[in-house]
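Shown here: the complex without one of its protein chains, the others still in place.
Going in written order, the chains are labelled A and B, and every chain counts its residues from 1.
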Amino acid sequence: MDFSHLIVIAVSSIFINNFVLGRFLGICPFIGVSKKLDSALGMGMAVIFVMTLASTVTFLIQTYVLVPFELEYLRTIAFILVIASLVQFIEMFMKKNMPSLYQSLGVFLPLITTNCAVLGVAILNIDDIAMIGQHFNFIESVWNGFTAGIGFTIALLLMAGIRERLELADVPESLKGTPITFISASLIAVAFLGFSGMSIM
Amino acid sequence: MNKLQNFTKGFFKENPVLILALGLCPALAVTTSIENGLGMGMASTAVLIGSSTIISMLKKFIPSNIRIPIFIVIIATFVTIIDLTLQAFIPSLSESLGLFIPLIVVNCIILGRAEAFASKKSVLNSMIDAAGMGIGFTIALVLISAVREFAGTGALLGFPLFQLMGIEGFKGSIMMILPPGGFLTMGLILGFMQWNKIRKAKNTGGK
Partner (left out) sequence: MGNIIKLSAILFFVAGIAAGSLAFYNSITKPEIAKLKAKNEKIARAYVLQGLFTEDQMSTLIYEEGEIDLDGTKEKFWKVKTSETGQYKALVFLAKGMGFSGVVETMIGTDLNFKINGIKVLKHTETPGLGAEVLTKKYEDIQKHGDNAKPFFEGWFAEKSSLKVVVVNDDLNSKDKVQSITGATITTRAVCKSINKYAELVQKQMGNMPRQLVIDQAQVVAAPKDAILKARAEAAAKAEAQKNTVVTEDTPEGGKDE
């Protein structure tokens, strides 16, 4: 177990290849749920939770089911079904056993199934060898899922903070709403581009 | 609504990306060149037509409380078929789109059309609707990628326009091809649409 790999993965998926600002994954919730800081935080937490679990489960399925039986071509269908049922299961479990948590996160859970960041992280865990120069092992996959979720949450919170202030700003009529959100996102992405020169290996 | 209207509504009036703001991830991620934008648009259109047709055919047999998982299975099947086809016959496109081919599964446009249209209307109408929406998606992707490719490299479809006209030394702004350019282009295009809408509303209001 190489501990330095975990640090590389964390820095890489939070800053250098931020899921939203660098890889364009999960744009829909990024634009849709970033109006208020509270809901952005709720969504972010739900995504971290689901991404970590989804990374765990999909990695196990890939290693112990799809690869041994040479069924790699069923990967897309298997992963999306697993993620969809996982989200459903978490929702039911929360509703019954953790009603207070369900009240704050529950509304975001159904949205996560079609959040491409979750399926994206599951596929990247298997395919991506760019970060540490080799395929992830189990712990690195789970860690990548967790840190990618954190990266998503950071981007979402930054955006929400800006949008709360934007409400008070005098924006030209035709840029009000979604357009100015995209333009602000572009400026945040410029800032995140600065991380891409970092060499961490 | 007649069939022609049903077909063309996806082009501009209900354009999935520019008006309904669906399918934004691929619309920003793969639009670094017109070639990629067009490829992604066509791949998604194929999946959309296939899944809408099948779902519309099976709509009587799908129990409503498990319809979403069944839709997802059908969509994922078509996505895998497209993925394998591209790998076998157009490998260069398959490589440049990469991760975003399997991610067509979670493109909200496809599930959205299945839920809102194909599971209620006739097979023919669903097919027409899917084709229209797919073409609308492709139009949006090509539009975004044309802006980004031109501003980013000074070329369109790989042809260096300025050099062809004999103007030397034009250098594109590479930022337009990197992630910030995607957000910026999208913001400006949406801003233009909004400006157009406001202008039209004012004109009709004046009359």
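The definition used in the following text is that a residue touches a chain if its C-beta (ideal position, glycine included) is under 8 Å from a C-beta of that chain, and two chains touch if they have at least 3 such contacts.
Please read all numbers here as calculations on a predicted model, not as lab measurements.
The shown chains contacted by the absent chain are A, B, with contact judged over the whole complex. Only one of A:L74, A:L101, A:I162 or A:V190 touches the absent chain when the whole complex is considered: A:L74. In the complete assembly, the contact with the undisplayed chain comes from A:I129, out of A:I7, A:V67, A:M92 or A:I129.
Subunit A meets the missing chain through residues 17, 73-74, 77, 81, 128-130, 133-134, 196, 201. Within the entire complex, the positions of subunit B that touch the omitted partner chain are 32-33, 61-63, 65-66, 69-70, 73-74, 76-77, 80-81, 84-85, 87-89, 91, 95-96, 98, 149, 152-153, 160, 163, 172, 174, 177-178.
Keep in mind that, in the parts below, only the chains that are shown with their structure count from here on.
Residue ranges of subunit B in contact with subunit A, taken from their complex: 21-22, 24-25, 28-29, 68-69, 72-73, 76-77, 79-80, 83-84, 99, 102-103, 105-108, 111, 175, 178-184, 186-188, 190-192, 194-195, 198.
Within the complex, the subunit A residues that touch subunit B are 21-28, 31, 73-77, 80-81, 84-85, 113-116, 119-120, 123-124, 127, 173-183, 185-187, 189-190, 192-193.
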